[in-house]
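Missing here is one protein chain; the remaining ones are kept as they sit in the complex.
Each chain gets a letter, A and B, in the order it is written, and its residues are counted from 1.
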Amino acid sequence: MKARLSLLLGSLGAALVAFALAAPRVVAADKVDPAADAKAFQNFFFQKFPNVKHEDFVNGPYSMNEDMKRQWQEKEEFPPYEFALDAGKEMFATPFKNGKTYADCFPNGGIGIRQNYPYFDTKEGKVVTLELALNRCREANGEAPYSYVKDEMASLTAYMAFTSRGKPMDIKIPDDPRALAAFENGKRYFYTRRGQMNFSCASCHVQSPGERIRAEILAPALGILNAMPIYRSEWSGMGTTSRRFVTCNSQTRAVPLEPQSDEYRDVEYFLSYVANGLPISGPGARP
Amino acid sequence: MASSIRVRANANGDITEVQALIQHPMDTGLVKDAKGELIPAHFIQELKFECNGKDVFVANWGTAVSKDPYVKFSFKGAKKGDDLKISWTDNKGGSDTTTAKIS
């Protein structure tokens, strides 16, 4: 009896020790494991839409509906973002007053690097998006920053996306607790319900892609940022990732944040990371 | 200043396919701006394509043509290297012209 008890206690103790050893890692992995999250996120969409080619998710609602896809292909023959793209190319090549150019601010002269944004800046301890990096580049060169939502910013990012088309999204999460926290914070924002309609980003873009909300077909969240910036017919013009977030919030009757606020940057980090491996398709055209 | 006209003209045998996209607001005159005031109608009325001294396509447009209008057509009798002249005029007297090489 005694022996059995001590054996039991012993094994219990061993189990406790084992648990204590394993626990912090298990708990941590359970909490923040971006790689596992990305895998689960992608698999969810791949299983929900077995007939959609993986690389097609970046085409948003057009990957979900044939009639819409045809209209899009018709539009793509001479896409509505063409003027913004040309303007962006010209702006990109035009030197600032000090003679430097955007190319001086970016790796590889800014060409073919869209897929690496946003990145986590370990010095600053924050997420840096392409839009933010472009305005910082301007300010560092004595130029006034642009509006984050459209016009020049959309043109510049359109050109930078265009030079990166087809490259797989490649977002890194460095071994830094602040980077993991940013990812986690973005994920939390994405799944949190808010606003008068009590919608989260996921209510529409994870639960209901391909379905109509009123007349429009919802885009899947997977790869949704790969197409940015976009020309939306509804806007009669171009919009950036910032604009997309702001309008998403306001359309669900929630209070939008300031473009490039920490939370939006974190959402962009989360959404881009879980789309790793899917091609850049921007600039895009949307209804 | 960049041209308001983008053209692609590709000859394939005797047939040249032309696509054009023009930067223009095509305001209907029925829409109000943010201050509640009507934006006056402003739209392209005529768009003309000329090749080898001959009109090959003429568009007459009203306000129901989409913003940044697009048009596609094909014609015979041109070859690679020929000039295609495109010009438009709008209801406010605005206009633009460009010449594209058929490729």
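Keep in mind that, in the parts below, contacts are C-beta pairs under 8 Å (C-beta built on N, C-alpha and C of every residue); 3 or more make two chains touch, one makes a residue touch a chain.
What we mean here is this: contacts and distances are computed from a predicted model.
Enquirer: Determine which name in "Sulfurtransferase complex subunit TusC", "Thiosulfate oxidation carrier protein SoxY", "Intermembrane phospholipid transport system permease protein MlaE" or "Spermidine/putrescine-binding protein" the UniProt entry assigns to the undisplayed chain of the complex.
Expert: From the choices "Sulfurtransferase complex subunit TusC", "Thiosulfate oxidation carrier protein SoxY", "Intermembrane phospholipid transport system permease protein MlaE" or "Spermidine/putrescine-binding protein", the unshown chain carries the UniProt name "Thiosulfate oxidation carrier protein SoxY".
Enquirer: One chain isn't shown here. Among A:139, A:176 or A:234, which residue touches it?
Expert: Going through A:139, A:176 or A:234 one by one, A:234 is the residue touching the chain not shown.
Enquirer: List every residue of chain B that touches the chain not included in the displayed model.
Expert: Touch with the absent chain occurs at residues 15, 26, 28, 30, 37-38, 45-46, 54-67, 69-77.
Enquirer: Kindly note down the residues of chain A that lie in touch with the hidden chain.
Expert: 60-61, 67-68, 70-72, 74-75, 80, 204, 212-219, 230, 232-234, 236, 247-248, 251-252, 286-287
In this section, only the chains that are shown with their structure count from here on.
Enquirer: Find the geometric centre of each of chain A and chain B from their Cα atoms only, then give the gap between the two centres in Å, rounded to an integer.
Expert: 37
Enquirer: Where on chain B does chain A make contact in their complex?
Expert: 2, 6, 8, 19-21, 23, 67-68, 70, 72
Enquirer: In their shared complex, at which residues does chain A touch chain B?
Expert: Residues 77-78, 80, 82-83, 86-87, 90, 236.
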